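Here it is, the structure in full.
As you look at this complex, bear in mind that one protein chain is not there, while each of the others sits in place.
Up next, chain A:
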Amino acid sequence: MCEVCAIFGAGEHWSDFGRVRNERFPFGDIRHYREERRRRIAMINDLIEPLGASCEDWDGEILAVFDRHGRSRLAPTLSDLWSAVEALTGERIDPLLGQGVGGAVQ
């Protein structure tokens, strides 16, 4: 969200192009964008819950990751998510290994 005008924006990260058009502020598509973001967070939780972590949306812009002890890390973009999960769980995320996001204890 724009801090000044309180307009809902869509992230600029490549993964945020769940929007329908190329516009940087896709006002008309914001509900679609939010729904895709919500769906993605549900998938993240499904994947990282067995690792003892969970994820919440922070203001529609940032991902907040928690472990079972309530410790948290903020991931500004999807690229930062996996480092945050690794830091909290001690597991290495590697989709070439095993199922889902894979992983191995470091």
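Following the convention adopted for this analysis, a contact is a pair of C-beta atoms (placed from the backbone, for glycine too) under 8 Å apart; a residue touches a chain by one contact, two chains touch by 3 or more; residues count from 1.
Please note the rule applied: contacts and distances are computed from a predicted model.
Trainee: If you look up the hidden chain in UniProt, what protein name do you find among "Electron transfer flavoprotein subunit alpha", "Alcohol dehydrogenase", "Tat pathway signal protein" or "GTP-binding protein"?
Mentor: "GTP-binding protein"
Trainee: Can you list where chain A touches the absent chain?
Mentor: Answer for chain A: residues 12-15, 17-22, 24-25, 32, 36-37, 39-40, 42-44, 46-47, 50-51, 78-79, 81-83, 91-105 touch the chain left out.
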